[in-house]
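With one protein chain removed, the remaining protein chains of the complex are shown where they sit.
Going in written order, the chains are labelled A and B, and every chain counts its residues from 1.
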Amino acid sequence: MKEDSNKSDTNGFTRRKFLRGAGITTAGSVLLNTGLLAADFHSAPETGIYMGPDAVTVQMQINGQMEHLTIEPRTTLATALRDHAGLTGTKVVCDRGSCSACTVWIDGKPVNSCMTLAIDVGGREVTTIEGLAPGGNLHPVQEAFIEHDASQCGYCTPGMIMTCAHLLKENPNPTLEDVKIATRGNLCRCGTYPHVFKATLAAADKMK
Amino acid sequence: MNNFSWYNAKSIEDALTQVNSTASNEIYRQTEKAAILKAGGTDLLDLMKEGLLQPKTIVNIRELPGLDKIEFSNNDGLRVGANSTLAEIAAHEDIRKHYIAFAQAAGDAATPQLRNMATIGGNIAQRTRCWYFRSYDHPCFRKGGDRCFAKNGENENHAILNNGSCVSVHASSVSTALMAYDARVVIVNSKNETKEIPIADFFVAPGEDPLRETILEADEIITHIRLAKPASGTKAAYIKQGARESHDWSIADVAVVLEMNGKTCKRAAIALGAASPVPLRSMRAEGALAGNQITHEIALEAATLAMERARPLAKNGYKVPLFINLIQEAILNAS
Partner (left out) sequence: MDTRKEKFPYGIPDHNLTEIEREIPADEPPAWPVNDQLQEVGKRRIRVDARAKVTGEAKYTSDIRLPGMLYAKILTAKVPHASIRNINTQEAEKLPGVHAVHILRNEDNSYPDVKYVGQPVAAVAADSLDIARQATRMIQVDYLEKPFVIDVEQAMKPEAPLVFDAPIARQADGGDVGVVHDGSKGQGNLRGPSTSSFFGGPRGDLEAGFSQADVIVEQTYRTQVQTHVPLETHGVVIDWKPEGMTVYASTQSTKDVRDELADYFDLPKSRVRVICEFMGGGFGAKHSTSPYGPVAAILSQKTGRPVWLMLERKEEHLMAGNRPNSIHYLKIGAKKDGMLTAIQQRSHGTAGVALGAGVGRVAQILYECPNFATEQYDVLTFAGPGAAWRAPGNVQGAFGVEQAIDELAEKLNLNPLAYRDKIDQSEVRKVLRQRGAKQFDWSRWKPAGSSTGTIRKGLGVAQSTWPRFVDLDSTVEVKIYRDGAVEVRSGVQDIGTGTKTIMAQIVAEEFGLKTADVIVRIGDTIFPDAPGSGGSKVTGSITPPTRNAAYKAKMELFKQIAQQWQTDATKLVASNGMILHKDDASKKVSLKEALQRMRTGQITASASRSDDYGGFAQPWGLAHGHLGSVQFAEVTVNTDTGMVKVDRIVAAHSCGRPINLTQIESQINGGVIQGVSYALYEDRVMDEATGHMMNPDVDRYQIAYSMEIPAIEPIIVEEYPALSSTDAYGIGEPANIATAAAVANAVYNAIGMRMYEIPITPARILKALNHLDQ
């Protein structure tokens, strides 16, 4: 899904969100400790700004909350979530984008947080397993995973659920083949796939 | 990864002012001031995590305006911004309609998550997946070393054609499709000069320069990929074979574009991936089809010709029958 109106402007900030929100608090990845924070959003500078190599404080929209994280530019989003934001639900398994255990959504799309630099998130919104169903509720996919025993050791589960929940957002009537195709990047070493498939199809039914 | 400075470029010009090297230039080196480009970053982070690359500055071009557009018109054909993701390409209606092999190749690459991140510019510029190249501990030709470890080593995934000094295969299976469509790569440099290169000329074979895989220089950015509007009667097919279906690097992939006049093939383009260090067009196979009706026999003849010069290594002989079967199948699927 393309959202041209939501694309970043030349500042790297999301203009729509800036206009909609209360000024800088909704802008992402803003450097807070250099005095450049007050950069004029309306007259875009011709050149960008250097950050790092030492730690910088960035703002990031995670699960609907604005977080201030002090990170080095090399910090991956997965590390930022796990070691800086206290959100350890997102798992790092291969650390190379091959297993999708670290799947989070950025602007609603599943990506590998281990292959994304936190500083690169910018004004986009990050959704993690902890924020999939806010307010202590469960997403229908989470409910179905419980019901159909779709986790054994459970270490792939957060990434698997983020993938399956995204599928149902895009395709409310998936076939078994669709579920398999959607999860083709998600490794489960315990071999829980049959129950993952079943749970996702059941969740789709329930969401109708 | 060692630490680095981060620079969010505001324009192409801005980016090219800041950048002073390429990822390929910096493999195995620790230049004091190396500043290199990052688009989707998936291959870059991989190289950095392996310690193969330690840039001092990363110039981020992922947010550059205009580079993520996909446009199609009957006059100009297809213009794909270099920052378009593989997922966007695979799902794009015009691409699916007019360039099905391209859409399929993009949709078959990597995992759904990576396809949401990886850009087409980065995809064609990525480095080989040869496991010796990717290992810090194997100083091979392509890293400035003195030998090819794969040639007499673990070479089951490696090249069967043009496998002289380096036997790696090119990593981009999307490029196989682009080769068959005679895509052109649009590159702009720091002097704001734009050039448009046939994709076949974009790649650099190890014999020419083992240290790089593309012609890209430090002051250049890929801005677009262009594909001409297919002639009427054009049909295409793409087949990728991995050792595993879920997601895998290609062990053999084939893109076929046929310009058909009724049952007769006017012109054929047959591109092979994972066969040689750079994606390859098989002129011999194409010649066998041109002017002929497509039958099982002629498809097999073309496929066999494509493999005529194959020189498999100790562990990849299976690729020869595999390619013959896939090329034949792709020709028949396209026709």
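Please note the rule applied: contacts are C-beta pairs under 8 Å (C-beta built on N, C-alpha and C of every residue); 3 or more make two chains touch, one makes a residue touch a chain.
Everything numeric here is computed off the predicted structure, so don't read it as measured data.
When you scan B:Tyr7, B:Phe102, B:Phe149 or B:Phe203 for touch with the missing chain, the hit is B:Phe149. Of the residues in chain B, those that touch the hidden partner chain are 1-3, 51, 129, 131-132, 135, 137-138, 149, 152-154, 156-157, 241, 243-249, 251, 312, 314-318, 321-322, 325-326, 329.
Where chain A meets the chain that is not shown, the touching residues are 72, 74-75, 79, 82-83, 86-96, 98-99, 101, 128-130, 138, 142, 145-147, 149, 151-158, 161, 179-181, 183-197.
The definition used in the following text is that only the chains that are shown with their structure count from here on.
Chain centres here are Cα averages; for chain A and chain B they lie 28 Å apart. Those residues of chain A that touch chain B in the complex are listed here as 2, 7-12, 44-54, 72-74, 76, 95-98, 100, 103, 109-112, 115-117, 119-120, 122, 163, 181-182, 184-185.
Residue ranges of chain B in contact with chain A, taken from their complex: 1-11, 14, 17-18, 38, 41-42, 45-46, 49, 56-58, 60, 62-63, 65, 68, 87-88, 110-114, 116-117, 245-247.
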